[in-house]
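What you see is the complex with one protein chain gone and the rest in place.
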Amino acid sequence: MERLRLVENPVDRLARTIEALLVIASKPLTIAELAAVTEEETERVETALGLIAGRFREGRSGVVLEHVAGGYAFRAAREAAEACARLVERPVQRGLTQASLETLAVVAYLGPVSRPEIARIRGVAADSAVAGLVERGLIAEAGRDREGGAVRYETTPLFERVFGLADHSELPDLDELGGEVEELRSRLEDVARRPA
Amino acid sequence: MERLRLVENPVDRLARTIEALLVIASKPLTIAELAAVTEEETERVETALGLIAGRFREGRSGVVLEHVAGGYAFRAAREAAEACARLVERPVQRGLTQASLETLAVVAYLGPVSRPEIARIRGVAADSAVAGLVERGLIAEAGRDREGGAVRYETTPLFERVFGLADHSELPDLDELGGEVEELRSRLEDVARRPA
Partner (left out) sequence: MAVAVRELPLDLDAFEGPFDLLLTLVLREELELRDVDVAEIVLAFVDSRLERGDLEACGEFLVLVAALLELKARGLFPGEELDLEGLDPEDAAEELAERLAAYRRFRAAAGWLEERLAAESDRYFRLGAAPLAPVPARPLAQQDPVQLAVALRALAAARPEPSLRHLVLSYPPLARFLDRFRSLLASRGRFAFDNEVDRMTRVEQIVAFLALLELRKRNEARIAQAGPFEPITVWNASAS
């Protein structure tokens, strides 16, 4: 067997290259894309995809080649559906990270507020915390502060549900920090500017 | 051949399930995670991973199993690197500067560590290097050193993955990287004691 593989079918090598491309791609790849990237003829790409489809098929492999509207992609075999569902379904998370909590607090009390404003108040960039909170649906975009300005964020109804608030007015009081949003904001920004 | 496969080794089925999990996972999966999700013993998971490693290895497959960042993941075969380079950009590792690498080294060995601590070691401000590494996802916030203190940073699993480290213990021992205090001190005193 091993001796035979020395005289390798050249399509085998192309097939391996396409397998590699499919496993790193974040979207399905068309035959045209595969041909361009491998610098091969589309006919040979189609032949290679045929080989791959034989190797990566239900019952034989846990990785299955799928032809979808947008092109070709690997997917999980159907027999593994239950395990895949368990993998994707995350256990309920008990709390938020410090970065998320601080960012969420700023948006909840001062929102709508932009990322640069959040960064100024926290003293560090807020990009990934904001993106994480948007992905979770706890905050959402609320227009721009002016035309062409930075996108601003506010909390969502899901935020109110998760924190058990009937509405925004039920946020815990911060009286000692100044009741008005503007007052609070300028106070926080003053603190952030102050040298250590 | 096909008839023989009807009397399937039960580990084969587990191996296929794990293949399916690995192809949809967006990060390396630990043996514990695989065992939990497949509802199997860790020993059997290890046996199955051995089977998968044999099938998905360099030279045989375009998809390769690797042990990285404390878990297991699929990646592209090295022989397909040229085609992969034409398909995807690598924003994480492209253009890491000396400043970024030094900062990354400090965080990798000392993390969680704050920006002022990094600056103290490197003798220059670390703000933009830290921001760039956070942006790339190689380091992430890890709380503050005390309430209201400086934000601290640690490396992410993506760091280990990008650098191909099975875990942190694969980093070289810091003490073996040089830095003999006595030698430096005597060199410094040579400099200092020389009359102006």
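Each chain carries a letter (A and B) given by its place in the written order, and its residues are counted from 1.
As a convention for this text, a contact is a pair of C-beta atoms (placed from the backbone, for glycine too) under 8 Å apart; a residue touches a chain by one contact, two chains touch by 3 or more.
Nothing here was measured: the structure is a model prediction, and the numbers come from that model.
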Options A:Leu14, A:Leu49 or A:Cys84, residue touching the unrepresented chain: A:Cys84
Residue, one of A:Asp12, A:Glu66 or A:Glu79, that touches the chain absent here: A:Glu66
Residues belonging to subunit B that touch the chain removed from view: 23-26, 66, 73-76, 78, 80-81, 84-85, 88, 90, 92-93, 96, 98-99, 101-102, 104-106, 108-109, 115-116, 119-126, 144, 147-151, 161-165, 171-172, 174-175, 177-182, 184-185, 187-196
Absent chain, residues of subunit A that touch it: 20, 23-28, 66, 68, 73-76, 84-85, 88-90, 92-96, 98, 101-102, 104-106, 108-109, 121-124, 135-136, 138, 162-165, 170-174, 177, 184, 187-188, 191-192, 194-196
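Note that only the chains that are shown with their structure count from here on.
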Intercentroid distance (Cα basis), subunit B paired with subunit A, Å: 19
Touching residues (chain side subunit A, partner subunit B) in the complex: 13, 15-25, 29, 33, 36-39, 61-63, 74-77, 79-80, 83-84, 86-88, 97-99, 122-125, 127-129
